[in-house]
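Only a single protein chain was left out; the remaining protein chains are all shown in position.
And now, chain A:
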């Protein structure tokens, strides 16, 4: 079987800080799931992060520097091309989705966004 893959294209860009943090908090069979949920937050759509161990049908897997991020098919359409980062500050330690090309507006704290409705 021949499988085509690209090293230059990824659905998400993952920063080194983010990859390091995921590796630190996930056990061997675990991964971080990113989910977009509607009707919440100042922008109307909110990013959610979970640690899980079970894959579902139609999940997209993004691997970077040994860290594994899983996104479902509905959510990937809303975050494709974004950068996933981890910020460690005195006030908070938090995973964030930045520079989302699908977002029309992002709320001040960065946890929610308003998509470009077509």
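Methods note: a contact is a pair of C-beta atoms (placed from the backbone, for glycine too) under 8 Å apart; a residue touches a chain by one contact, two chains touch by 3 or more; residues count from 1.
Definition applied: contacts and distances are computed from a predicted model.
Comparing "Vacuolar fusion protein MON1 homolog", "Neuroendocrine protein 7B2", "Aminomethyltransferase folate-binding domain-containing protein" or "Cytosolic Fe-S cluster assembly factor CFD1" against the UniProt entry of the hidden chain yields the protein name "Aminomethyltransferase folate-binding domain-containing protein".
Contact between chain A and the unshown chain involves residues 36-45, 74, 104-105, 107-108, 112, 114, 117.
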